[in-house]
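Encoded as structure tokens, here's the structure I'll be asking about.
A single protein chain has been omitted from the complex, and every remaining protein chain is retained in its original position.
This part shows chain A:
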Amino acid sequence: MMLLQSNMALGLKEQIQGISADIAWLAPEITLVITAVLLLIYDLIFKENKSVGLAAIAFVGLAFSLVLLIASWGNVEGDRILMGGMIRLDGAAIYLKALFSIGGMIGLVMMLRSKQKEKFFKSSETLLLFFSLVLGTFLMAMAINFLMVYVAIELVSICSYVLTGLFKSKRNSEAAMKYLLFGAVASAVMIYGMSWLYGFTGTLDFTSNAFVEGVSQVAILPLSLALIMTIGGFVFKLGAFPFHIWSPDVYEASPTPIVAIFSSLPKLAALAILFRFVANLDITIIDWQLWLGIIAIASMTVGNFSAIWQKDVKRMLAYSSIAHAGFLLVGVLAFSESGSTSALFYGSIYLLMNFGAFFLVQLFENNEGKTSFDVFKGMGSKVPYLGVLILIVMISLTGLPPMAGFNAKLYIFSSLWESWQTEGSSILIWVLIFGLLNTVVSLFFYLKIPYYMFFKTRKEAENPVTESLTDKILGTILVAPLLLLFFKSDWLLNVLNSINFAL
């Protein structure tokens, strides 16, 4: 909108100058695009043994964008509206993008340690889609315009559909099909809701004053319908109730490194969009806390209770990620500075433990070729070190001390408690009660893996267990922050507190 407005006010020349000045701020995204192009060119030039070169280019690209992001951390005073009002670059966006590049690098390491390594690095196909997905999450973290939101979400979604169905198997194609149909319907509903919001307000920039004014003049029923439809699209990417149905199937069928990325990057990016969208609209117009509270309660409950009955570890982790989406929403519905900080803290810890869990599960999957709980039977005595690592990750996912998952849940619930005390809205206390009860429920299925490892013995013939030193070191590096951030959580909190969330 501002682009076109200023198009009339300013001349074309000033307009182009403004955009080319903004491009410098998008250096991390440009790095990702250039890396993707380099991967493509490398793939065309070299014919054999491409895996080393492809992995190196991809890793350097992600690391370079991380460096650029860290360098820009100190330079952004307040926030910047870039590209004529399409995106907003602020502390939270930079933090999330840095988190996504770290996640992307862990994902790459997981691909390299996978048994199906050859499939990932046979050509640049997978990595190209992977980089587009990361680029999409970067844009999602910054978008403040409906057009940008739509394009970024679709970029992530379409790459996800292809990544799910990329490998040739019956299960993969079925999962891709289900994912695509759910995703396409969710985005069609979202775009229809957006079109109504555009009609009500006459602007696509949902952080502008014109948007808030326009929304406050509309009758409650049509407004609620349009908002529910729009939020439905965000909730689909977040993987929360009621748009969670695709995730167990997709998680079970897709290769483990891809699943680890699906379950963390797009989820946190969708949370960022939801946060920006919700934060600007006054609570007096729409009772956000009630809506988001219901979604959060339903996600936690459905996720946790479905996870109990699963026989496949990846399916179990899928339901657990639905439950965690509910916990992430708690930080948004607290509607306070501390709520936003704790949501980001929870998101960071969730990303770490999720990658840790999938990395360790992949080690056993490499060994046995499947991910049912039986794989873990009696493994505790064979590979005690990995067993301890899994125990740590699972305790962290449950949210018990002495792991960082506990701090994350503590902060998120204490921010909820604070806003309940100041506002006294009854939905907040219900969310708190359900959250605590769900934490108890989650104990049963998270500790099932360590229980199978240490207390069950297997009857059938065993595969020889391979436990390489590299995997041990990588596993330790992934798990160590969970312990460290329990004792020194103020390190991360200090970083997060320096972010200004005011819109």
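Definition applied: a contact is a pair of C-beta atoms (placed from the backbone, for glycine too) under 8 Å apart; a residue touches a chain by one contact, two chains touch by 3 or more; residues count from 1.
Throughout what follows, contacts and distances are computed from a predicted model.
K.L.:
When you check the chain that is not on display against UniProt, which of "ABC transporter", "Cellobiose-binding protein", "NADH-quinone oxidoreductase subunit K" or "Response regulator" does it turn out to be?
P.N.:
Hidden chain, UniProt protein name: "NADH-quinone oxidoreductase subunit K".
K.L.:
Consider the whole complex, including the chain that is not shown, and state which of A:P248, A:P266, A:G435 or A:P450 touches that chain.
P.N.:
A:P248
K.L.:
Among A:A27, A:L40, A:I81 or A:A184, single out the residue that touches the unshown chain.
P.N.:
The missing chain is touched by A:A184.
K.L.:
Which of A:Q116, A:S173 or A:S336 sits in contact with the chain that's absent?
P.N.:
Answering carefully, the residue with contact to the hidden chain is A:S173.
K.L.:
In the full complex, which residues of chain A touch the absent chain?
P.N.:
Residues touching the hidden chain, for chain A, are 1, 4-5, 146-147, 150-151, 154, 158, 161-162, 165, 169-171, 173-178, 180-181, 184-185, 188-189, 191-192, 194-196, 198-199, 202-204, 248-249, 252-253, 309-312, 315.
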